[in-house]
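The structure under discussion appears below in the form of structure tokens.
For this view, one protein chain was removed and the others were kept in their places.
Let's turn to subunit A:
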Amino acid sequence: MGEDPETFTQQDIDRSIAYLFPSGLFDKRARPLMKHPDEIFPKQQAVQWGADGRPFHFLFYTGKQSYYSLMHDTVAKVLAAEKQQVLLLSEGPVPQDTKPISLVGSRWLLKEELEELLVETISDHDYARFIQLMERLLSLPNCLSEKDFVQRYRKQLEIQSSKQQVAPLQYDENGVAYSTADGRRKTATCTVLLRDCGSGSISINGRDYLHYFPVLQDREQLMFPFHFLDMLGRFDGQCTVGGGGRSSQAGALRLAISRAMLSFLSEGQVESMRQAGLLTPDPRVKERKKPGQEGARRKFTWKKR
């Protein structure tokens, strides 16, 4: 097919399978795929006992051997750290130069993730006890040596703001800065062209925004990005919008305006906009109607007889 077999990555495999076996199914998980068996089949526990029927692990008869062995190891580390602390104190008060393990930018593994790691089911109570024990370990001053052990059970969080792509500012003939952006909400799509002019006029589909949105609520939605950044009279907007209803058009415009304004802003302002929720597209769409029910959730009237 003209592809290089040496540098064929998993992404290329996915692409080729999607091309060779086109499928119209809606659920992505139902489509044909070709991946490493470890990713497809869930991990199963290997056989825990030998030919003579005797289990390998000494904690097999507890039922949750990996969980209890993990707890066992953690407790051993806690005791070791306490013993070391007692020793150091008996030698004399030493200035504390051991720093605690940094926990910023990571979180504890969730119960489901821990279950996946240990390949066996745990109860909520067990999970809570595990987290308690780890916190106790971290509270001791000499825990720096156990850093790797602890990091195995914490997950790193990505910094959300680094994912935001900001388009560069464009300039038209007169030197006026402008930027365009798109927005979508629940079948309404729109495009916005923001110009850094000085008048606060916004035209939607050729008409004034006061006439396009007679309802106050929609105009307040339009006002939100400007008001948040205190730039109410600064920009001039030209928008086109189609599809959806009144409220979804207003929501789509709001998203498009916030995205268009990004190129005029500094990093800190972009981060504050993201935290305010102005840059998040609203994922809510109309839920499908199911057979045997009158609507998406509403059931037919139940008659006793």
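By our rule, contacts are C-beta pairs under 8 Å (C-beta built on N, C-alpha and C of every residue); 3 or more make two chains touch, one makes a residue touch a chain; residues count from 1.
Definition applied: contacts and distances are computed from a predicted model.
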Chain not present in the shown complex, as UniProt names it (candidates "Translation initiation factor eIF2B subunit alpha", "NADH-ubiquinone oxidoreductase chain 3", "Small ribosomal subunit protein mS29" or "Cytochrome c oxidase subunit 3"): "Small ribosomal subunit protein mS29"
Sole residue of A:82, A:112 or A:208 that reaches the chain not shown, by the stated touch rule: A:208
Touching residue (missing chain; options A:112, A:182 or A:220): A:220
Absent-chain interface as seen on subunit A, which is shown: 200-201, 207-211, 216, 219-220, 223, 226-227, 232-233
